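Worksheet: one structure, shown below.
Now for subunit A:
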Amino acid sequence: MNKGRHVLVEMRNIAKSFPAPQSRLPVLADLSLRIHAGEITAVMGPSGCGKTTLLQITAGLLDWDQGELIKESGLRLAYVFQEPRLLPWMTVEENIRLAQGGFLPPAEAEPLRLRLLKRTGLELYRKAYPLQLSGGLRQRVELVRALAVKPDLLLMDEPFQAVDLGWKEQLQELLLEEHSQAGFGVILVTHNPEDALMLADRVVVLSDKPTVIRKEFPVRIPRDQRSIRTGPLLEQLGEVLELVRE
Partner candidate 1 sequence: MKPSIFSRTAAGAAGILVVLVVWHVMADRYPALILPSPIETLAALRGLWQAGLLWPNCLITLQRSLAGFGLAFAAGFVLALAAKANGFCRNLLRPLCTTAQIIPPVVWIILAMIWFGVARNATVVFLIFIVTFPVVFINLFSGLSSIDTRLVEMARVYRFPPAQRIIHVYLQAILPYLLSAASIGIAFAWKSAVFAEFIGSSSGVGFALSMAYSNLETEKVFAWTLVLIAVMLIFEYGILGTARKRAVRWMQHE
Partner candidate 2 sequence: MFRHSGRVVILGLLAVLAIGCAAPASNAQQVSVQTPATIAALPLFWMEESGLLEGIDLDIQISPDHQRGIGLLAQNEIDLLVTGVSVGAKAYNKGIDLRLVNTSIWGIDYLLVNFPVNEWSDLKGKTLSVPLLGGPVDFLARYFLKNNGVDPADVEFVYLASNNGAVAFQLGQIDAVVLPEPMVTITLNNYPQAALAFDLQDEWAKLHNGERRIPYVGLFAGGRFAAENPELVRQINRLYQEGISWIKANPSAAAELANKYFGQPAAVVEQSLGRIDINLYPDDAEDLLELYFNAILGLYPEMIGGKLPDETFYFQ
């Protein structure tokens, strides 16, 4: 497990507010964060604190009011949205191919695509249209698409929330496999402390609005030794739960 340490994205004192009926609603107050290559950062916090806003700013979909955002040039992004965003008029395969199109030559794109589809049980649905699939299946496609473009940075917004029962573990396994092979960075927004502690290298806990970072800590236990039933992880879990509940 060779983790490159170069910085993919750096946020310095980012502030963001949204227009509100009477004035403006401040969401992010002062956020400073560095995202490294090869590192999975879990972002947690109370609902409405701006986790999605953070991802959108990183993805370049949203402007910010104050502060700086520095991205490595040519950074290839992938985004697993909270609700599946597939083009309904294209098949599963075509959706993925279209996203890959900008980044990978067909010779590389096709086998990768097929492998990921097989791995996620979607092989039979290759030629199906999104509206013919259940929500859980569509969410799986979201993840496959994100991995299929071989991103430098993977942004994930509650990616396992809508997934079918039984598939969550498989998908998390897949994520970790691909991650260890390719070494991309990940920002994983989740409200599930178990997911955060099982997957992340580092956990960032945000406060309520106006949002700042309340706590940031590494998860030093090697992944193959992590279990939520016993050991030091349990303690950290308890800590995180308390933080989040406040």
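Selection criteria: all candidates are chains of the complex that A comes from, given by their letters.
Here are some notes:
Convention: a residue touches a chain if its C-beta (ideal position, glycine included) is under 8 Å from a C-beta of that chain, and two chains touch if they have at least 3 such contacts; residues count from 1.
These numbers were taken from a predicted model, which means no experiment stands behind them.
All listed chains 1 or 2 share the complex with subunit A, though the touching one is 1. Listed in rising order, the residues of subunit A touching candidate 1 in the complex are 59-61, 76-79, 81, 83, 85, 87-90, 98-99, 101-103, 129-132, 145, 149, 155.
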